[in-house]
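Okay, structure first, notes after.
Every protein chain of the complex appears in place save one, which is left out.
Here is chain A:
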Amino acid sequence: MTATPSSSVRNPTDWKGAAMQKRIAGRYAAERRFKLLGMAAVLLSAGFLAFLLISMIGNGARGFTRTEITLPIDFRTAPMVVDPATVTAQSLVSANLQDVTAQAAVTALGPNGDTLLSPNAWLTVRDAILDNPQIVTERVVISVPASTSIDLAAKTDASAADEASYARLQQSGMVSTGFNSAFLSASDATDPTQVGIWGAFKGSLLTMIVTLLLSFPVGVATALYLEEYAPKTWWTDIIEVSINNLAAVPSIIFGLLGLAIFLNLLAFPRSAALVGGMTLALMTMPVIVIAGRNAIKAVPPSIRDAALGIGASPVQVVFHHVLPLALPGILTGTIIGMARALGETAPLLMIGMRAFIATPPGGITDPATVLPVQIFLWSDEVSKGFVEKTSAAIIVLLAFLLAMNGLAIYLRNKFEKRW
């Protein structure tokens, strides 16, 4: 209030007065500041997301490419004896291909030539021979992966020595950088030029299948029971409390449960997709139950009454009418729960899915690893070449999560009915 005279007469507030106008201007300025603050908070949060995605894509795009050196190998003078008629993977093990490759590199690229190749370059040579055994009698040119330092020199900045050797290679026209199909088809390896995500991806796939097969039926059945049949007793309350509680338990606790019960007590195989899937199923089930209950609750009672009225039994009401109508909502919740399980790492570390797995798992009891754990393992590697591979694997994982969430949103918009 402006200064009021001390008389008994109360003057009306002078809204047009300078003091009052100044106050109002101050209040409006505060309003604008507050609004800007809110906008800044939203932009900052979104900006962080954009920063994260851009830095991952910036690093990861390079992970999908690989530098290769076209290496001429003269098998006629090579220190090896292989009969093209009887070539098998077994017989090539003893054929000393490492030395053959190294020698060819020294001949073609100079005294330090073998260090310019990936340590596993001879595997490419072996595969080429297995493809066409006839080449062991002639001189051929094979594209082999370059070493990590050359690879980095080709893509980004590297040490002066590496840049110099890369420049020399480029002058001789023997080096090229192209799409790395091995990244999508190979498995884990010790050398970053050889790694791929297929093994981890297959492990993720097997784990997710186990998770879905276990958590979806159990989750839907629990939701149906609690929403449609359960009597209001202390027993039902306990079930409800434990489900809400399980939904809030930190994921690593489920890992401890899996370790103590599935591995130590029941002696299931370690590192297997089966145990990983079971652990994640326990974690995903509450999500499906909660989503399922909401979807079932949204089905109007008139549908149930109508079905009961024409003589359906309670089970028929639920399985013929309520469940089909609630299914889109349940599926949406399931996909979101599965997306969460797909990105989960910590519980799987507990049950030993962090082993070095160089061959893709053949079944759910084989040792396996999953995509997020593979990312974690690569992020721990010292070699600089793993940085771009880790980011590339993250791009693949994020693409899958985005697709799953997109599918969930699509399903919700397309099939969900508002009653």
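What we mean here is this: a contact is a pair of C-beta atoms (placed from the backbone, for glycine too) under 8 Å apart; a residue touches a chain by one contact, two chains touch by 3 or more; residues count from 1.
Please note the rule applied: contacts and distances are computed from a predicted model.
Engineer: Choose one: "Fumarate reductase subunit C", "Phosphate transport system permease protein", "DNA metabolism protein" or "Putative circularly permuted ATP-grasp superfamily protein". The correct choice is the protein name in UniProt for the chain not shown.
Structural biologist: "Phosphate transport system permease protein"
Engineer: Considering the whole complex, which of A:129, A:153, A:175 or A:394 touches the chain not shown?
Structural biologist: Within the whole complex, the residue contacting the unshown chain is A:394.
Engineer: Of the residues A:61, A:239 or A:327, which one touches the chain left out of the display?
Structural biologist: A:239
Engineer: Where the complex has a chain not shown, which of A:71, A:102, A:259 or A:330 is the residue touching it?
Structural biologist: Checking each option in A:71, A:102, A:259 or A:330, the one touching the absent chain turns out to be A:259.
Engineer: Given the contact definition stated above, which residue among A:114, A:151, A:344 or A:366 touches the chain not shown here?
Structural biologist: If we include the chain that is not displayed, A:344 is the one touching it.
Engineer: Can you name the residues of chain A that touch the chain not displayed here?
Structural biologist: 27-28, 30-31, 34-35, 37-42, 44-46, 48-49, 52, 55-56, 59, 217-218, 221-222, 224-226, 229-230, 238-239, 242-246, 248-254, 256-257, 259-261, 264, 282, 285-286, 289, 313-315, 319, 339-340, 342-346, 349-350, 354, 372-373, 375-376, 379, 387, 390-391, 394, 397-398, 401, 405, 409
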